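For this depiction, one protein chain was excluded, whereas all remaining protein chains were kept in their positions.
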């Protein structure tokens, strides 16, 4: 087979790259050395563990879908607009990244809680969000949305508008351009954004416990269970962390289209 | 002035985009309605607040620099390599995103703590990391590194290798290509990655409290102070959260080069 | 306290000495007051406080955090430190604490007794059973023959406080001192069954402390002259 | 679909106006940077000019108060870079236009297959653009633009990357389809202009310097660029009853064209390089035109040699090159009979 040759990377670059990889991987590996393997099977198959895992997968999937529905339009607008207010909006969208998740939870309560800004309206409609699985999904969406938006906007900007222009000149209306040209071209960026959002949702803890509380089967996701266990049973907490890691790596590995991040 | 016209976005797209923006911005705005403005100045200028803010800025800057030093090489290797093991490495690098930060802290302790995998070696060298400002920086780097790597790798892949090839054919050795062509071309992606990493570091809480503890002046960053205050003085906690938000928006707005995210 | 590395006066011989105290989060307000008292009495000493969940603090010390004194909110966690061989001497009990019902201002759900917490229409939040306040709540319920079905089991007292203060929940079970600290944001309701479950606060100097003398002086303050500060904040006097 | 074009783009120094009649093909000629691509971008709605109008068939597409979006113009633009959609197959690329303008999936694919066959690229239908050579990609891009059935077709150097075997076939195809279509085509090749365009508009430095029927402009160029483009020699000056007087005073005798230029007004003298004889010394007194020049360049031209001297050229045999010792730097005299020199007024299009 012939090969398109890549321009080689400088050799020295592999030293810091390796260091970086080790820095991330080593702690996780070190953690596994703390696991009491004898108890492992019973720990991770307990009723509490299974129900938390299931809830985590369900809510993370729901919040990823929500992120896509909200994030694709937002990223498109940010990428294709210019002007001062767009810069401000972009900074605001990054907020959930900066906010410690617990503060994010407080903010969500301020907006959607019973006494929150929209609390009266929601109450009138008979909608109660706090302490439900919906609250978990909202909390996860709040913290994950910036991931999707940032990845996708970056991809859209880098891809540029050249192909969009060609498509429009061939008579495609904006919706068609978006669906058939713009988004397919940034599929890698979109996929990596969705994976990031899913991963962030899966690991979400602070905003969830603040906004949604922690009740087995309804709002106690895997990270909440791990936190719970940590106080009484550090071994169990580490074991469940490993489960979380494995699930995440599996989902990321399976979902990710080839060649994208 | 003449204008290059953008291909218009579909009109309907602005509805979900607006919804997305509102979903992120509304809670933060709602939170500000809870602030006791009368006490605000004294709350945010207290000795504890100033020392926490200063520490947060110092450590976040340090961890961003560390992320750049480690992340640029790692992202370059990931973007320019192919093969199975690269996919695995890439999944592993995403781990800190999935891990609840507290678990990340446990993992860091497992590696660098006194009883950790490298604890003996470090102790022998007289190096004590856990519960120092260095630990804060390491914890922040651990959680922020994936942000930089993911943004940058995405940008590198989207930019492709065409210009690198031209540069090499003109006689530039790989280091020159990297410095003068590859990185300048992905500057927007690099900048947005660095901003994301800085923002994530600024908001980091769980891994820090677990790995570095919460000691005023040494390891108690702004998010830790907010957590602390929440027990005794909810108003002060909200006020400090607002400070965090403002600092983050300022830094992001000032640092970000035009046109990048 | 000053930033340890920024002390321009120098930290060497004759300079400032630092005393690091790890204390349970519920002691935040009181220990900050005691810090001022102590520093007034010892001008050359800088006291640095680190607050957190008792189990977190113990874990940090076992992992190598440099602490001179530990004040825990329960005996179980203190025992962990003792069995790890990191306690210098026997822990001394310096305060007690009891549960109290916390409700949002105005008490919208009309709670009056402990039994009201078991009502179907009451949205109750508790600490999770793994932390002291959660364990205490379970014991109180058992003793009274009640079964609670909380809408959420929080990871810490602060979680319960947030939910109740926000009016998100109708009631929660927290400590007397927490209600006192929250001021107008909460109303507290005493209930007789609380006396059956008393929480004990032990304090000890940490093994290997470089300032054993200062550590002992801090403990002396807490169990001695400083007691009034604790009482003012709602803590009870130690049993022994 | 007739079109009226007025374009001012100050930033690029472009200020151009011309008309395209219904069904007419207009070639935009001009040196690099003259503003050709800029004009096409304005027509296609990709650039909003500082001033001017684009009116297509009575409908204003661009104007001070009016802006029609590119997709609603039906002005397919084939840019200098083929820009095939990388994620679609060749067939899907070509089917994109018909699909977007409402055709069904099957109909779109059929019409795409037909246009692909027209550009002799039917066997590439299932490839990805990344697997095409430069010229193959260009041909597919042409098919894609044609398949969109635009009201006004805009072509920017459609033949630039084509090989000699394919170019004539594509030229024939374009000639057939452009006959029925209103088209603006940018080209650097005289053959393309000659075969495809009814009229040419010559731009230089962002201005229209000449326009007219293709044959007229190419056989009687009034601008230096058009003359060069047509392979002719051109000397600009002032009309005299006998011919044209250059600014340096030299008089070129020639045959006045129709209408004959008014004496004293700007005029040009045009003659073919093959009509020029090269002499080592000026020939003695006679009615012929003798231009003292210095040889700047020699180029083989089939069995002849083209002798360039600045803007002027002469085609001579290899034998005479040897005989006269022609080489760059040698001073010689270009001699051309008055009957070979045509004299035209510089039209009002000239600026």
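When the chains are written out, they are named A, B, C and D in that same order, and each has its own residue count from 1.
In this text, contacts are C-beta pairs under 8 Å (C-beta built on N, C-alpha and C of every residue); 3 or more make two chains touch, one makes a residue touch a chain.
These numbers were taken from a predicted model, which means no experiment stands behind them.
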item	value
Touching residue (missing chain; options B:48, B:177 or B:242)	B:177
From D:4, D:53 or D:228, residue that would touch the chain that is not displayed	D:228
Listed residues D:26, D:162, D:217 or D:291, member touching the removed chain	D:162
Which of D:19, D:50, D:81 or D:216 contacts the chain that the document leaves out	D:81
Residues in subunit D touching the chain absent from view	30-34, 36-37, 80-81, 132-136, 139, 156-157, 160-168, 172, 188, 190-191, 194-195, 225, 228-229, 297, 299-300, 308
Missing-chain contacts mapped onto subunit B	162-163, 165-174, 176-177, 180-181, 184-185, 187
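As a convention for this text, only the chains that are shown with their structure count from here on.
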item	value
Intercentroid distance (Cα basis), subunit D paired with subunit A, Å	55
Chain centre separation in whole Å, for subunit C relative to subunit B (CA means)	33
Junction residues of subunit B, two or more chains touched	7-8, 116, 227, 230
Residues of subunit C engaged with two or more neighbouring chains	162
